[in-house]
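All protein chains but one are shown at their positions in the complex.
Chain nomenclature is as follows: A, B and C, assigned in order of appearance, with residue numbering initiated at 1 for each chain independently.
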Amino acid sequence: MAALRLTTAGESHGPALVAIVDGVPAGLELEPSWIDAYLVRRQKGYGSGGRMRIESDRVEILAGLRGTTTLGSPLALRVPNKDHTIDRLPAVHRPRPGHADLPGMLKYGTDDARNILERASARETAARVAGGAVAARLLDALGIRVAGYLVELGDVAAAPVVGELDDVVRRRELSAFQCPDPEATEAMTAAVDAARESGDTLGGIIEVRAHGLPPGLGGFAQPEDRLDGRLAGALCRIQAMKGVEVGQGFASARLPGSEVHDEIVPDGEGGTRRPTNRSGGIEGGMTNGEDVVVRVAMKPLASLRRSLRSVDVRTGEEVDAARQRSDVCAAPRASVVAECVVAFELARVVLEKTGGDSLAEVHTRLEAHRRACDELFRA
Amino acid sequence: MAALRLTTAGESHGPALVAIVDGVPAGLELEPSWIDAYLVRRQKGYGSGGRMRIESDRVEILAGLRGTTTLGSPLALRVPNKDHTIDRLPAVHRPRPGHADLPGMLKYGTDDARNILERASARETAARVAGGAVAARLLDALGIRVAGYLVELGDVAAAPVVGELDDVVRRRELSAFQCPDPEATEAMTAAVDAARESGDTLGGIIEVRAHGLPPGLGGFAQPEDRLDGRLAGALCRIQAMKGVEVGQGFASARLPGSEVHDEIVPDGEGGTRRPTNRSGGIEGGMTNGEDVVVRVAMKPLASLRRSLRSVDVRTGEEVDAARQRSDVCAAPRASVVAECVVAFELARVVLEKTGGDSLAEVHTRLEAHRRACDELFRA
Amino acid sequence: MAALRLTTAGESHGPALVAIVDGVPAGLELEPSWIDAYLVRRQKGYGSGGRMRIESDRVEILAGLRGTTTLGSPLALRVPNKDHTIDRLPAVHRPRPGHADLPGMLKYGTDDARNILERASARETAARVAGGAVAARLLDALGIRVAGYLVELGDVAAAPVVGELDDVVRRRELSAFQCPDPEATEAMTAAVDAARESGDTLGGIIEVRAHGLPPGLGGFAQPEDRLDGRLAGALCRIQAMKGVEVGQGFASARLPGSEVHDEIVPDGEGGTRRPTNRSGGIEGGMTNGEDVVVRVAMKPLASLRRSLRSVDVRTGEEVDAARQRSDVCAAPRASVVAECVVAFELARVVLEKTGGDSLAEVHTRLEAHRRACDELFRA
Partner (left out) sequence: MAALRLTTAGESHGPALVAIVDGVPAGLELEPSWIDAYLVRRQKGYGSGGRMRIESDRVEILAGLRGTTTLGSPLALRVPNKDHTIDRLPAVHRPRPGHADLPGMLKYGTDDARNILERASARETAARVAGGAVAARLLDALGIRVAGYLVELGDVAAAPVVGELDDVVRRRELSAFQCPDPEATEAMTAAVDAARESGDTLGGIIEVRAHGLPPGLGGFAQPEDRLDGRLAGALCRIQAMKGVEVGQGFASARLPGSEVHDEIVPDGEGGTRRPTNRSGGIEGGMTNGEDVVVRVAMKPLASLRRSLRSVDVRTGEEVDAARQRSDVCAAPRASVVAECVVAFELARVVLEKTGGDSLAEVHTRLEAHRRACDELFRA
């Protein structure tokens, strides 16, 4: 089977967002409702303005299924836009700072940022979430769980997120901020309210954790095989992301080596075990069997009520930047996007390890690899 | 012309490192000495142990040139290994924490980490530096400069690096740490000496800055087009990197929107200008005409004199991890690697914008794009 | 701009065929009716059975346009299936010879060929035609025309197709077989009637010609750059194609060199000209400025009324192969598919030469290349 691949299309106010997912094995049960759950989660979160609340995305699966089972052929997913007005919306001559507007106008040689912002918009992540949800479904069928959650919002930081991943998810579900820490959730509410008051916006930091991955996924034969680089690249391709780290991340650059690496000790049964997981589950570009842990930093929304300066490109005069929406913080919702792109990259390395055309084949081989890892040194 | 692409091969103690660079336009002047200057820089830096000092890498260009001019055909670069002993070196049964050793053994099903560490070694970056130096040569011919330098080492931080990029490079050249701040350089020396004393290792943070890029390089049509994600992916594919950020990076997640985005103001001549560059020169996945600024966090070397615990996989007994070398800090040298991978990604987006087969064609088109950007809004 | 790329999805009896076309420059006028004209042509042709006649495909453009102008973002095309019954259609346990059925069942480990034939079906070419029509639109805007037509059907061969391409197209439009030769058209009618009578099927040979391509598109730097290989690969990826040739093709293997190559002579104005075009417009993997001419051989339909032997895989007993449809010959219709995949590959090499993000940029650069070719040797 060819490599897992996601191709998206769609504008913010066009007819629909579309995603084609290549390389999903045959025989996977995939109800549209599985994907819809991710789309719903992508649209909720304290701090979102009007549009998000009234939208309620639903996926239509146009290809790749017979009944609710994948065929091994490409999945085509369509998420219709309720606000399909692209042909009527006005031109935009005031490029917004922090957006694609101005560089995009210069790239395409147009004085109308509408031609840019329609595709550059974070609305596109609906397609990435739909595609990532498919990957998450595959991982789920193989016993691998992925969860994204908010760990910082503005200057509010949650307590370190520890414990079983299923439990983290349960706690996350109780929070309007997709944050597993109830105290932080309260402080985040206050921070958002204050920012709304002052017409400002807030960013945040999202953590994604994956549990159940065997060692040896990813690789180092070519630089492009390295899982950490693939995750970092995928996460920084999400709109508004300005940084990413794996495990201890930037902190590890400031600590001595003796406090950074994860020692290897006997597990008492002939194998090995890790007392710590500072590396975020990735060593040498591969999973090492511990939970994969990554964090991504999202800048505040670039459309402020308290407007930023811009220029009307027809007149050259200084103006307020055009405002397209009025959310205060999108980081809670972006945690779903981050979760989905991580799931997608992880599904890719799983399938690189297993090859195969059907879920049965993939499952058998992954289990064989798990066993082989478990037994390699036990002789 | 097809896309710019780098393919590397080579083991740490094999005959040679090899790189093939596809997609370099014809007509570029390329002396081997240009590449050698990068290879030399990759091998020097306070804190490096014995092996680095005696090596002195030299590139041999096996293909792609006639005289010293590129033909448009693939460049093949060979960097011979002086220590070509792979067939005689012993098996390694004590996987080193923080290295590819253990996950690699499980991936390939071997109890000998020698089969893993030879390719996973950072020695491979010699090929990436050689390839990146070619990209830097192309950028240089187009008026674009890229420089990497150390801004933190362990808990020592340099003053913010400001000023003309050429001046930054001059200051960097005076430092044994590739750090443009002389005071920080002094503190770094002390930090390395102390770490060496205690048998520990140190990491650091590298900044790479690029000057002279027109707006509109990169893109947002597909997530994979986004320049920030491509840079983040490329940087986190370098051995030992655990985090990356663009512009203000993680700090921007903690600031209000009004302090994060770069306003757009009239330049007084009918065009626009940016009073700040908090975004690191990238908005919406594209260059915006300001300097591109990225930072990458390197963990301390994983091979400590003060050894970490490991397991002898043949016996299952706890042992000291095998030590392969005794440097204290590789971050100064890694700044060259970071510079080179950034140069490579930037050359890729330049060539995506220009297309073309010869340097003349590329140059003409890039200049036309610069002019078009300059004139678009001036009527 | 990233490379031109076509991704398709869709089953024969699923909700829709879907295509995403990446890499189309901004600013191209694209009416859905342009694509529909290709879809209609794909469905007509003497020899087609019932289903083709009642279908009348219409494209819906879900993404990539504002009004009727491309944005530079991916185009998403949807061609709904009128016969959307995949979830109700019965299992198929009698794999049909000459189809994907049996190898597909073994690939995916299923005893139901329905899971295979839905995607393997030539119905998928509706998506390739839609995508190829977009490429043809781009080429058209750049002064490049592509036309496919039938030159053989069973044992009937048309006279060699010569003359201006526009005139060839006019003659093709008069033929129920998409064949520019009226006498051959008559003989083809008789051949199809006879085959229908005997319950048999027929194949044919399609020629595709492209006019208006400047020299130097494609390349030889890597084998993958070669245009002839790309065209051959694209054509043999169409269902039922068993052979392809460029220019004189197989005949050139049987002639002496003095009768195969196209001499280069002065054009009387300081440049060069070719008295012949035996090479089909491609030398050294590149266009040479002459018309590109390729031919592809299509086997007869594999579903015969006069049935072939197969096995019921549940019982192991010999049976008649299941019949899914009753056309006699699909080669006339396949000529549109061939035309479209050739247009797509040609648009790719054009965009590799020009780079750029907007049609204006592409057009300016292509014209500059044409001029440069014209003037290079005129001093």
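The rule we apply is simple: a contact is a pair of C-beta atoms (placed from the backbone, for glycine too) under 8 Å apart; a residue touches a chain by one contact, two chains touch by 3 or more.
Quantities reported herein were computed from a predicted structural model and do not represent experimental measurements.
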Option from C:V21, C:V92, C:A321 or C:V336 whose C-beta touches the chain left out: C:A321
Contacting the left-out chain in the complete assembly, out of C:D140, C:D200 or C:E367: C:D200
Options B:R78, B:R96, B:R209 or B:K242, residue touching the unrepresented chain: B:R78
Hidden-chain contact residue, picked from the options C:D111, C:E164 or C:E183: C:D111
Sites on chain B contacted by the missing partner chain, in the whole complex: 5, 7-11, 14-18, 20, 22, 26-27, 60-67, 71-76, 78, 86-87, 107-110, 114-115, 118-119, 357-358, 360-361
Residue numbers in chain C that touch the chain omitted from display: 6-8, 95, 97-109, 111, 116, 119-120, 124, 128, 152, 154-155, 195, 198, 200-205, 214-217, 219-224, 226, 228-239, 241-250, 252-258, 260-266, 270-272, 279-280, 283-289, 297-302, 304, 306, 308-311, 313-314, 316-318, 321, 331, 353, 372-373, 376-378
Sites on chain A contacted by the missing partner chain, in the whole complex: 1-3, 22-23, 72-74, 216, 219, 221-222, 224-225, 351-357, 365
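To be clear about the criterion, only the chains that are shown with their structure count from here on.
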Central subunit by CA centre of mass proxy: A
Rigid-body rotation angle, chain C and chain A, from Cα fit (steps of 5°): 180
Classification of the chain B:chain C interface as same or different, half of numbers criterion: same
Intercentroid distance (Cα basis), chain B paired with chain A, Å: 25
Averaged-CA centre spacing for the pair chain C and chain A, given as whole angstrom: 38
Centre-of-Cα separation between chain C and chain B, whole angstrom: 44
Junction residues of chain B - those touching two or more other chains: 216, 219, 221-222, 224, 353
